[in-house]
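Down below is the structure, laid out as structure tokens.
A single protein chain has been omitted from the complex, and every remaining protein chain is retained in its original position.
Labels for the chains are A, B and C, by order of writing; each one numbers its residues from 1.
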Amino acid sequence: MPAFIAQRLAKAVVVLLAIVVFNFMLIRMAPGDPAMVMAGEAGASDQIFVTQLREKFGLDQPLPVQLYRYVKGIVTLDLGFSFRQQMPVAKLIAERLPATLLLTVTAFVISLLIGVLFGTLAARFAGTWADTAITILALIFYATPLFWVALMAILLFSVSMDWLPSFGYETVGANYTGFAHVLDVGAHLILPATTMGLFFMATYARMTRASMLEVKRHDFVKTARAKGLRDAVIQRRHVLRNALLPVVTLAGLQAGTLVGGAVLTETVFAWPGIGRLMYEALLQRDYNLLLGVFVVCSAMVLAFNLITDLIYRAVDPRIEFAS
Amino acid sequence: MSASPVVSIKNLKLALPSGSDRPYAVDGISFDLVPGKILCVVGESGSGKSMCAHALLGLLPDTIIREAGEIAYDGRNLLTLDDTGWLALRGRHIAIVFQEPMTALNPLMRIGDQIAEMFEAHNLLTPRQRKQKALQLLHEVGLPEPERSVRAYPHQLSGGQRQRAMIAMALALEPTILVADEPTTALDVTTQAQILELIRDLQRRRNMAVMFITHDFGVVSDIADRVVVLQHGKVVEQGAADDVFWRPQHPYTCALLAAVPSMQPPPRAPLADRARAVEVVGLDKTYVSGGGWFQPERRVQAAKQVNFDILQGETVGLVGESGSGKSSVARLVMRLIEPDQGTVRLGDTDFTRIAGKALRRERSRIQMIFQDPFASLNPRRKVGNIIADGPIAHGTDPAVARQRATELLGLVGLNASAMERYPHEFSGGQRQRIGIARALALEPEIIVADEAVSALDVSVQAQVLNLLEDLKARLGLSMLFITHDLRVAAQICDRIAVMQRGAIVELKPTAALFSAPEHPYTRELLAAVPGKISSSRAA
Amino acid sequence: MSKFWRTMLRNPGGVIGVTILVLAIAIAIFGPLLFPTSPWRMVQRPFLPPFTVPGLPLGTDALGRDVLAGIIYGARVSLLVGLVSTMAALAVGIPVGALAGYFGGKVGDALMRFTEFFQTVPSFALAIVLVAILQPSIVSIVLAIAIVSWPPVARLVRGEVLSLRTREYVQAAIVTGQSHSWIIWREILPNALSPVIVLASLMVATAILLESSLSFLGLGDPNLMSWGYMVGAGRTVIRQAWWITLFPGIAILLSVLALNLIGEGLNDAFNPRLHKEGR
Partner (left out) sequence: EEPKSGGVINAVIQPEPPGLMMGLVQNGPTQMVAGNIYEGLLRYSPKLEPLPGLAESWSVSEDGKTYTFKLRKGVTWHDGKPFTSADVVFSIEFLKQTHPRARSNFAQVDKIETPDDNTVIFNLKQPFGPFLGVFEVGSLPMIPKHIYEGTDFKTNPANNTPVGTGPFMFKEWQKGSFIRLVKNPSYYIKGKPHLDEIYWHVIPDAAARAVAFETGKVDVLPGGSVENFDVPRLSKLKNVCVTGAGWEFFSPLSWLWLNNRSGPTANKKFRQAVMYALDRNFAKDVIWNGLGKVATGPSSSSIKYYSSDVAKYDYDPGKAKALLKEAGYNGEKVRLLPLPYGETWQRWAEAVKQNLQDVGINVEMVSTDVAGWNQKTSEWDYDIAFTYVYQYGDPALGVGRTYVSSQIVKGNPFNNVEGYSNPEIDKLFADGAVAFPDSARKPFYDKAQKVLVDDVPVAWLLELQFPTITRCNVKNLITTAIGVNDGFRDAWLDK
């Protein structure tokens, strides 16, 4: 097991470095640079101003030198300095990462739990109206653009009913502590997490349904029935557990991308997370920050993949031997 | 017929969903199961054997309509039983052992837990007792190291061990009726012999009524008290085992019995003066899997210093139990995999040292007939193309190649119209013929047949073997014939090589091998072949 | 193939899906002929609700443009983006997956690392960056969507090819002396394609959604009216004029739904076992 993890980590480092180099080159291809952006924002600017900024950011150096410096930094776990925010990138990301993790993990857990639940129900009652209803609902969730759902949710739950807050991470200025704080954050979390989770919920529901129907045809389910086990037990113990394996794989692949995919949700709900940070960094050509977010997101993807593999190994005893 | 039956199936009629190949899966079947007796149900694939078994446990697929009949058990008609009724019955009174030991166990649960589930389902014993009982059962079915096996997952056991675990499960609650649906088909002969012994033994000790489904007459002759012969969902003959064997009434039964190959090798003309078609020298092959940067490797030695030769016009058999390396040798000879060491010579050409175009050209000299008639034909290509593709790749004019393909189809007994059809429109036997035609299309000198008839029903198997024999004689082919069925080997091979764990332990003319086996493994193998009775009869 | 169609047609979802899609494609192709005015033309007062002014059944948007015209022209762009980007993703994913699966070893490993690389970079973020960098235009959008959506194709194809490669009919092709390219093209790919087709139908749907998300972030092609653009643009005025987002929203929903239903139908059609056996 440790050997396996070490091997995966070694591979991850290689992939991460490749991503750094690739993105570094990619981002530099974009028109404009941070000096240009900041000059534009100042409402007036001159050549001196722009030159000063470029010098300060090290953008006056040739590209290979910049790349060398950046990669050298990365290897020593230094993500560099944000041009615009005048702060170490690592610090900026560290400030925002928890919010994103909270959001995505919640969205992920909600979507997985509810998705699997609905998928199970649909498979259980395959061919009945309940199955049809769940399938159609899932398809609608799947097909509706997220930003639209988000706005509808805000209009419904914040504006019309005034049940839930529409923006932010906590009630600013309320200074809740302890459990009240948890409740407050929880209330803020519901709308973004649910909207974000809907698409995935739909995916998992459909996948679980299909997978369960597939597993049901396996011989060992017949064996279980031949034992005289009750149907509920068979569904849970024999069918569901086996059916979840592909769902786990898919979920693992998606959990990582969730982090990078949080841009829209975070924008609409003013959630102070890393997705927004990335988008803003992109618009401002804050190269180091943007690269930093990419590296962290990619690391997250790799971490999630690793976790998924470990879970998979824990759930499926066959894996250990096979590899 | 001393004891009264525990279960009687009367006039059972099960309808298949519309669009199936025939209206009834089971069409008016009646038979009884008697305590302490083994009833064997035989018949070719698709004849409705499993349907009967599933009906006995109420496990019929819901697309199957129970049209008529009755299954009388303990004063009840099982056909009209509701779900709760079945819960009490299944496992406790009627238990089943399924055909596929690979898939019949839940891969994510420990063996012990799966056995304990049997008690749990019927609310018997405490969890601790269940565990102990599971252990005890594994002892009873003779699983090695039961303490370890209870904690094992299915994939950690061999096929035979899994099958034993299945049997342990079925026997856990000491049912009155045991249904065994082809429980040994997937096992090699030696393991099969052990399992059969086990079932017979347990059945006697517990006085169970056993319904044993098989299509192997050898097995039937070893264990049956009574026999039911099914064809197309109908009972064509039933009676005491001896009667059915020695005095078969129905022509289908006669055909089935006749198709069982004999253990007695027919006399063969010596071929000593012929030239060598193939020479295999010192082949070694070790599979290495896993082995990443930090991972330990897993090594399997599939061929160890394998030496043999095949003369022109000769058939050499390669036998041995599953996993002994037979297919590996075949693939080495075909150069589907690369040897670690050793040489394969086709005539004067060193087949192992050429590559690229030269290799592709030389390939036409040696062709292969594959085991699975379903998997060996590309479902998306027309039969005509499948056969003509090879010659066209070697530069034959397409029109000529297709003309030749039509002739070949005729040669293997198929109509020219087959050219334009897709593989799925043919039966298993017909497909195997197509596979043979494809192998012949390149006019090879040598043919390698890896389990070429194992997937076929006995009757079809006999036809294909005859065809092969005939073609070989007419075209003067040499053949490497791989099988695990010693009966088949006896009928077709001039010489036989016995493989064990990657090495050839004995290589002799067929008659000599059967009459005077030298190596202990060869003897063991010969002893495990089921159906001494039938073989003596057929002889 | 007739059997395939029969199975497909027996699936009511699939039929509905095909019907909707055919309709959408018909609108995309023939709609602009019936509606020759540009969808960008400001034809009436802004914010006219639907069904109030004759000739403007779906009302007008914030600039007084005809919403119906927008939807008809938008069909072209949205479907085109969906189809072309999926084709492009397939064009990359299938060869990469096929080569990786067929040759395995070092080549396969390198190709899979390459795939993994693209899968590790968060896809939506990468799409945003790509479009921002290449500047929003239909080409860059299609390209970005294709670049982020090919890895799953490659993985799927590789998996299929890996398992097909050991099939006996492929080995039969090898022993009859066929070349690698022949084997990949004729023996393996045709048999690996059905799950790919199912996946592709879902990818078209995802691409349409992705385009709308990019549009929402202001990264759409400003010269082309797409449904995603309409939803994004109408979103800010949704409180005053629900119809501006609702109708294109429904259009997206219906086409994604249709593609999903078709995907599901295809899945069943390619996998007839699922249906026949029951429980």
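As a working rule, contacts are C-beta pairs under 8 Å (C-beta built on N, C-alpha and C of every residue); 3 or more make two chains touch, one makes a residue touch a chain.
Only a predicted model underlies this, so the values are computations on that prediction, with no experimental measurement involved.
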item: Touch partners, limited to displayed chains, of the chain removed from view; value: A, C
item: Among A:11, A:56 or A:230, residue touching the chain not depicted; value: A:56
item: Among C:84, C:238 or C:259, residue touching the chain not depicted; value: C:238
item: Where the missing chain touches chain A, by residue; value: 30-34, 36-50, 52, 56, 84-87, 92, 95-96, 99, 151, 154-155, 158-159, 162, 165-170, 172-173, 266-273, 276-277, 280, 282-285
item: Absent-chain interface as seen on chain C, which is shown; value: 38, 40-42, 46, 62-64, 132, 135-137, 218-223, 233, 235-240
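Going forward, only the chains that are shown with their structure count from here on.
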item: Contact graph of the chains (line, ring, star, complete, other); value: complete
item: Which of A-C and B-C has more C-beta pairs touching across its chains; value: A-C
item: Centre distance in Å when chain A and chain B are each reduced to the mean of their C-alpha atoms; value: 50
item: CA centroid of chain A to CA centroid of chain C, Å; value: 22
item: Shared-contact residues (touching 2 or more other chains) in chain A; value: none
item: Touching two or more other chains - residues of chain C; value: 277, 279
item: Partner chain B, residues of chain A touching it in the complex; value: 3-4, 6-7, 10, 218-220, 222-231, 233, 237-238, 241-242, 315-318, 321, 323
item: Residue ranges of chain A in contact with chain C within the complex; value: 14-16, 18-19, 22-23, 26-27, 29-31, 139-140, 142-148, 151, 155, 210, 213-214, 216-217, 253, 256-257, 259-261, 263-264, 267, 275, 278-279, 282-283, 290, 293-294, 297-298, 301-302
item: Touching residues on chain C, where the partner in the complex is chain B; value: 167-169, 171-179, 182, 186-187, 190-191, 276-279
